[in-house]
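Removed from the display is one protein chain of the complex; every other protein chain stays in position.
The block that comes next holds subunit A.
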Amino acid sequence: MSDHRPQRVRVTGPPRYASGPRSRIGDVHDQTPLGDVFLRSLLKEQLALAIRVLVLVGLTLGLLPLVFHLWPGLADLEVAGLPVAWVVLGGLVYPFLLLMGWRYVRSVERNERDFTDLVAGSERPTE
């Protein structure tokens, strides 16, 4: 029985820093031309998605001060008895930001899922 005792394995936690030579797995993956293309496209897609959200915020919230600066008369406009600036910046803006965040998370997770399927389907990255 004792002859078949499994070999001892040293169990350690993950290293604290990513720097320095550690794992060969990632390096191998880095140098695969196909993997390189996949990663480049994932990075580009994620950044494009982030920039789209930021541009949308810039074109909505970001333009509000300018609009009220150029057309001061807008400030006297009322919605349901309240000044329009208070309705927009005191209330509506929060569901708007949440909606933007929710849509971003949905898209970004779909990107990552597609990427995972693509990579896992064509070559095992960890092998």
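Operating definition for what follows: a contact is a pair of C-beta atoms (placed from the backbone, for glycine too) under 8 Å apart; a residue touches a chain by one contact, two chains touch by 3 or more; residues count from 1.
Note that contacts and distances are computed from a predicted model.
Only one chain is not pictured, and the protein name UniProt records for it, out of "Cation acetate symporter", "Nodulation protein E", "Protein-glutamate O-methyltransferase CheR" or "ABC transporter substrate-binding protein", is "Cation acetate symporter". Residues of subunit A in contact with the chain left out of this view: 14-20, 22-23, 25-27, 29-30, 39, 42-43, 46-47, 49-50, 53-54, 57, 61-62, 64-66, 68-69, 72, 75-76, 83-86, 88-91, 93-95, 97-98, 100-102, 104-105, 108-109, 112-113, 115-116, 119-120, 125-126.
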